[in-house]
Structure formats: structure tokens, C-alpha cells
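Only one protein chain is missing; all other protein chains are in place.
So, chain A:
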Amino acid sequence: MFFKKSKALSITVFMLILMLIFVGCSQPQEAAAPEAPAEETVSEENTTPEIENKTLLLSTTTSTENSGLLDAILPVFTRDTGIEVMVVAVGTGQALQMGRDGDADVLLVHAKASEEDFVAEGHGIERFEVMYNDFVLLGPLDDPADVAANAPNDILEALKLVYENEANFVSRGDDSGTHKMELSLWDELDLAPSGSWYAEAGQSMGAVLQMTDELLGYTLTDRATYLSMRTDLDLKIVTEGDNKLFNQYGIIAVNPDKNDKINAPAADLFIQWMLSDKGQQLIGEFGKDTFGDSLFIPNAK
């Protein structure tokens, strides 16, 4: 009995020591922190800012990462500026949440209304439009709801056909930009899809395409993810080219007032670079050699 007690005691002591070490380690950083804003103001006054912190945390959606766009353009940005970009690829919902929590420096996302709210609430400085891609409706090769024949470029009519035929439909169901786009379309139709034909997956675009292929159903996807996976899928585009299917990406620097770890100068530089002729050209060229077409169309103003 005594032995057991002493064992428990030594574990407690060990944990306490461990905690002390952590507390000890974090103190120097906190002590150094107040100096950081002062340096930033100095650098802002320069015409060519010297940026102290050479890492930038970019929170973005899985579509930009999965399509390979970031792998193609970020190394060029690093070469131009010496800033390393760390990418966290999550759903638009979480990307915005990371911004709200001050866990990212800059956001590249696609859900215009939520992005505008984000800026209006003071979490971000300003939203710039960077590029767009488009959504397409995919369906099984035999197209049981006859969408391709009746609504090749009318997305509302297409979804209505799926609804009326109760053809299998897989929804992202994950609060992502793509999911929000889908919901707004059902809203516009005044339909509330439910039932065993309507599966809400709560997963990434890649997983949803795989699931749609398994269930031989319909789904709404961004063109980039579809093109990168199409050889493995028994699915085809049944509806495309509707104005409602355009998907605008915005870039927002997180408000540096949130905490002193936010790298505002690098975020500004990254935004300027993405909107510059060079950045826009790189975006437009991406995908041409692999897919024969641009996956993202640059449209910075």
C-alpha cells in the first residue's frame, strides 16, 4: 500500500516538473514579445520593407492544395521574397475560424459572403479577389436522371431533375465553400433535399468524389479536383457553364491586433505578390500543361 502511494506521489512530482519546464520555456518568448510591434512600425515606414519574420502561415481550402496550385506558385514567391509559406489546408469554415482565433497570417478561401462578414467583424483587414474556378455537376455515365440531355448548362434545372428522380446525390455536408454553394442552390430552388438518396458525407472533395463513384450518384464539385481525379472515376460532367457555378477566391490578411505572433508585413507582401502581374500570370498558367486548360482563372482588379 505504501509503495503504491509513493509511486503515485513520484508520478505527480514528475508531472509537476514537466509542467515547470514548459512554463519556463514559454517565458522568454513572452518577454521578447512586446518588442515585436515596435520593429514592425519601423519596417512599415521603409519603402522596401525588411521583414524580420521569414515564415508566413497561410490557411487555405483543400481545393487549392489538392489541385497542386500552391506547389506550383509558392516556391516562386519564396525565391522572390525569401519568405517561406507554411500551408494549412482545411475547409473554408475552419480556415476562417483559424483567422478568427489569430492562428494564421493570411487566408485564401472561397465563400464570398462569409469572407465579407469576416472582414466586417474586424477579423481581417481587407478582402481582395484573386482568381476563380468553376463548379460542375457530375453524374454517373448512364445519367439516370437525364440531366445532361435536359439541363446541360442550367444548374437549377439539373438539381431539380436529381431531386424529382431521387437519384443518389452526395453532398459535402461539411460547411466548406463547395457545400455552401450547393446549399445556396437548393435554397434558390426552395427545395429541402432529404432521404436515403441524399447522402451528407462531411468529408473532403476527394473523398466525396470517391463516394459518388461508389454509389453511382451525382455531386457538385470544383473542376480542379475533378480533373485531377477523373481517370479513376466512372463519372462525367452533366452540367457546366452556368453563371451561378463560378467560384471566386478571396485573399485576406488577418488583423494583426489579435496577437503579436501574426506576421502582418509578410501577409501584405504575399497579397501584393498574388495580385501582381507575375502572380496572376503564374496562376493562369497553372494546369495548362497537365490538363490542357487553366484550373484557376486570375481576376485581380
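Definition applied: contacts are C-beta pairs under 8 Å (C-beta built on N, C-alpha and C of every residue); 3 or more make two chains touch, one makes a residue touch a chain; residues count from 1.
Rule of thumb we're sticking to: contacts and distances are computed from a predicted model.
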Protein name as given in UniProt for the chain not displayed, "Tripartite tricarboxylate transporter TctB family protein", "histidine kinase", "Cytochrome D ubiquinol oxidase subunit I" or "Tungstate transport system permease protein": "Tungstate transport system permease protein"
Contact partner of the left-out chain, one of A:E200, A:E240 or A:D260: A:E200
Contacting the left-out chain in the complete assembly, out of A:M98, A:A167, A:V254 or A:L295: A:M98
Contact partner of the left-out chain, one of A:E164, A:D187 or A:E214: A:E214
Hidden partner chain, touching residue among A:V90, A:V162, A:I252 or A:L275: A:V90
Missing-partner contacts on chain A, residue numbers: 90-91, 93-98, 173-176, 196, 199-204, 207, 211, 213-216
